[in-house]
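Missing here is one protein chain; the remaining ones are kept as they sit in the complex.
As written, the chains take the letters A, B and C, and residue 1 is the first residue of each chain.
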Amino acid sequence: MAETTPPAAPPAPPASEAPKPKPVVPFSPVILKHIHEPNAHTLEHYLARGGYETARKHVGETDPASLVAIVKDSGLRGRGGAGFPTGMKWGFLAKGTGKPAYLAVNGDESEPGTFKDRHILEKDPHQLLEGVILTCWAIQSNHAFIYLRGEFILGYQRLEAAVKEARAKGFIGEKSFGKDFPLKVTVVRGAGAYICGEETGMLSSIEGGRGYPKIKPPFPAVSGLFKCPTIVNNVETIANVTHIVKNGADWHKQWGTEKSPGYKIFCLAGAVKKPGVYEVPLGITMREFIDVYGGGMVEGRTLKAVIPGGLSAPLLTPEMVDKCTLDYESLAGLGSMLGSGGITVLHDGVDMMSAIYNTMRFYHHESCGQCTPCREGTGWLEKLAHKHHAGHAHAGDTDLLADVAKNMRGRTICVLADAAAMPMQSYLQLFRPEFDKRVAAPEYVEKGRTARDEITPAAKRESVTHGAPGVLDVGMGMDRV
Amino acid sequence: MSANAPETAPRKSGSHEPLPSRLGWLTRIYIPMILKGMLISLREFFRKPVTIQYPEQKPRVSERFRGEHRLTKDAEGKMKCVACYMCATACPAHCITIEAEAAPPEWEGRDKIPRVFEIDMLKCIYCGYCVEACPKEAIEMTNKIPQVYRTRQEFIYDREKLLSN
Amino acid sequence: MTAEVKMVNMKIDGRDVTVPADWTVIRAAHKNDIDIPHYCYHPDLSIAGNCRICMVSVKGAPRPVVGCATPVAEGMEVTTTAAAEVEARKSVMEFLLINHPLDCPECDQAGECKLQDYSVDHGRDHGRFHEEKVRKSKSTMGPHVKYWGSRCILCTRCVRFTDEVSGTGELGIIYRGDRNEIATFPGRVLDNPLSMNTVDICPVGALVSSDFLFQSRVWNLHSNPSICPGCSLGCNTRVDLDAKDQIKRIVPRRNDAVNKEWMCDSGRLNFGYVHAGRLQKPKLGGADATWKEARRAALELLALNGGANTVALISAWNTSEAMAAILDLVAVESPAARIFGYGNPVVADQVFPGFTIYGDKNPNRAGMEQVLGIADPAASLKALASETGSIGTLLLVHNIPDFVITPEFKAVLDRSENVVLLDFASGELLRYGNVAVALPTLTSFEKAGTFVNNAGLAQSFEPVMEPATYGLSEAEIVEALKRDVGAATRAGAAA
Partner (left out) sequence: MAKMPAKTLSSEALRQFHDWVDEYPNKRSMLMMVLRLVEEEFGCIDDDAMEIAADLCGVNVAHVQGMVTFYTHFKRPAHGKHRFMVCATLMCALDGNTDQALAQIRAKLGLKPGEATPDGLFSCEKVECLADCDKPPVIQKDDEHFCSMKGPALDAYIDKLLTAEGKTSEQYLAATPVTMDLRVAVLPVHYNFEGEQNVGARRFDDKDPYFAPGEGSENGSARTTGVPPALKTPLTAPVAGGALNPSNAGHGANGTSGGQHG
């Protein structure tokens, strides 16, 4: 059985270098505290460290509204990418509809560069499960779905085992913790679709459909899974709930910034000495994170750019990295986003054209194909990026890239089109000279019709068999749309 | 009377006197002119004739001459026409008759070909609109001058004739 | 309107409109003759919201929204022609066309294609896509439908149709992203009796009818409205004819009270009888005759004994006008005659979630009840068949294509000494020895008339084409017969 190497233990947080006026509270990992202990995924281990005590204390006892209030007070923001305040989201849940409410936990951690949920699911599934139980009690839902991406094979096995154990222990079931609170927890496995990380795409997948995102509004909190009110939260968010309920909102707020309280798991990949997952208080500087936690750049390389929040986040140049702190507002101020916390460090040897082509290929491959701008636009972006990568782009292709990316944004059901267009726009903005360097041929307009006609019969036959039927030589006065 | 007509001396209305002739007497006897004309004719006897012996001889025509039509073929020798009816639609004389059929399955990338493609050359006015309308460059005009036949039926060019024209 | 429908007031392009509160913006706009382009939206199908062409601006919204999925609200202000949505539509149009093969010359949809229309209205005048296009499959979906994948814009109307209206679910989307295609499962075909509706609702040339395939360009067709005689529902149709007045296809015409926008394949395709196997001229004893001779012979037979042993047998395929005319004729010519009805045998209804194909294959059974008072044609024929003794003259007003002669019907024919047949087809009936006179009539496509459908809705129609034969409508025949009678009477009086 293949096993991932245990991630490097997070180093002790540096004593006092936070630039915040807030009193600095020493931080030690909360969610990832036990992940590198052997058997941390077992029920015994979890019970031994006080597991399920919080849930036992609150389920069937505490007023659900007060749990929602605690989470709202804590300022916990969704860890899936959008950073929407969790307590507020729970508050939006439609009540009195006569339909059951659902909790859907998003474990389809599909944003490249993010691999935090994998560790929670594989190493500490009971922690998530306790969060699920508490959340379900807080929002008065009797059925929770946990949707995992298909690649989390070990995670699925361990979570499934954990659910079975918890069921056997009576933590979930007809009478959770012996209280009058029936709760079902269902684990669903995806099968390799990035779009199922989008909340409504995931709901479609759980409903047994292609992972097509749904039109919003209505938002899932009003009409989600099976057209019932549904709360969708990320695995990390749910894992946080236990700790916040246990230790209180103020405990959570002692870390982080005013608007981004708490701590977050960041995933570090790329050209650093110690890539891995690190749980740090929000608001530390990006430099500190890379240099102290990540151990600095690999030998002989300098920093060229940082992808701060998963593949779709706009890039940061070294100057921006210097100004950047790890919280939602700072990154938004720099025109990027914290996203899911997948930080990828690109060194000076990375060919940006290769990187953007790879990125665009990813989005082209992962577009679900529902909305026109995304279905067609991602493919077009990939093809144009490929031309730049291969060095045979025409003059004007670079501007066309910018225009296509602009046209894709904000015109689709979900944000995948934006997620594809954002990195493209950011690369264009920050690395335009590298694009221009790859432009080899004059503009198309100069080639015109005669040039096309000069294609040799053999070449023409070749292109005909490669292209769609009639692609090459169809006119109707708009022959090159 | 138009406003800007030149002002002339008003003719006396009702006068029937002929105007005086302005020709000289030499001109009025016409003989020198006749001789001059005959001289020109005589000179042309010894020049190369400007007319040709049509139809044994064919004239040399401009590259852009709009003669009989031709259906073109692609590099593989298949007719380019896809029976889109654009030429028939554009034709002001309604002389083109097309009936479409499915292309043979082995013709990759082609769906439709004309089963019938006829041009009634008696109706045709050789305007060239069909060539302009064709999205596939499948019809063009040769510089062949329209032929002469004995029956009307012969003037209706069918697909094979147009392809080999 | 018994239930109180809540209405909202809103503004579209500066116009005040009042629409029901559960409508969407696009429906409100279309209702008020404001055009919002759309591909995936169809009033009779669920909302997919995936084509993204119906962008409109709503005051207060940061960016254009899709009109098909945005519910109306009180005080909402919508614009459909402002810069933001025009720009959005332009870009969506461009995206739709980049992988489109642009094979309009070969495409049957050209001329009625939404891509062409909206490209002119909302698109840009030149293309910026020079890359290789995505190739998709071409396939035969079923006996009547072919699929051109690369023309498909994935609006999923057809998939929603098979899921929601026909309920047969043969179609699905396969693959992902710009490789998406519509496909059936291997070995299954799209052969439900409503399959050709998918061709109609396809806004582009992706799904085409294999029966109309390459038959004509649509701009060479002229269309006339009609009513389908295929079953007792009486679908409203549009008949498309070519320059030679040949019917090329029949498509449904929207009528929310009858057939919405659907129609069965059988109704669409059953027009072959109009152009083939027609009774061209009147027949007298099996030989061609002139109308005058035939009329005289018919009159003689009908007037035999004042019609005492005459039976008029009228099919439920006849228009109400034809029935009334025959009634008129019988009253004048053979007052003692009895009138019976008959029709096609009734089979079981084919019920789909969104449409029903009725098993009563008689378009005017209800009309027969109204005009002739015969509610059940089958029982009427049975009653006639159960009698014994010969029938002197049988006035048979037939007009049913593809009629199967049942034993009962045959018994009636055999008992008749002379049959005066009014029919448009030169079919099996004509070869019965006792058919003395046959007068050619017209199909429902060639004459005006009225069918009363099973809901009691009388639907009148006009001829869609010039008569293909020297036939006359029943009313005209009766008119001429009456004229003959009058002439004879006058001649008699003069003598």
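Convention: a residue touches a chain if its C-beta (ideal position, glycine included) is under 8 Å from a C-beta of that chain, and two chains touch if they have at least 3 such contacts.
This one's a predicted model, so the numbers in the text were calculated from it and none came from an experiment.
In the whole complex the chain that is left out makes contact with A, B, C. Across C:24, C:192 or C:237, the single residue that touches the chain missing here is C:192. Only one of C:135, C:260, C:365 or C:398 touches the chain withheld from this view, namely C:135.
One of A:46, A:171, A:328 or A:362 touches the chain omitted from the figure, and that residue is A:362.
If you put the hidden chain back, the residue from C:27, C:361, C:398 or C:447 that touches it is C:361.
Although one chain is not drawn, its touching partners on chain A can still be listed: residues 1-2, 4-5, 7, 100, 109-115, 118, 143, 149-154, 184, 186, 188-194, 205-211, 226, 267-271, 275-277, 307, 311, 342, 344, 346, 349-350, 354-355, 358-359, 361-362, 364-366, 368, 379, 382-383, 386, 465-466, 469. Residues of chain B in touch with the missing chain: 101-102, 105-106, 108-109, 111. For chain C, the list of residues touching the undisplayed chain reads 131-132, 134-143, 146-149, 163, 168-179, 181, 183-189, 191-193, 210-215, 247-249, 265-266, 268-273, 344-345, 347-348, 359, 361, 402, 404.
Here is the rule we go by: only the chains that are shown with their structure count from here on.
We define each chain's centre as the mean of its Cα atoms; on that basis chain B and chain C are separated by 48 Å. The geometric centre of chain A is 53 Å away from that of chain C, both derived from CA atoms.
Chain A and chain B have CA centres that are 72 Å apart. Each of residues 82, 110-111, 135-136 in chain B touches at least two other chains. Shared interface positions of chain A, i.e. residues touching 2 or more other chains, are given as 468-470, 474-476.
On the chain C side of its complex with chain A, the touching residues are 47-53, 55, 63-64, 66, 69, 88, 91-92, 94-106, 119, 123, 125-136, 138, 150, 153-154, 173, 175-180. Contact residues of chain B toward chain C in the complex are 82-86, 89, 100-102, 110-112, 135-136. Across the complex, chain C meets chain B through its residues 103-106, 110, 148, 213-215, 217, 219-220.
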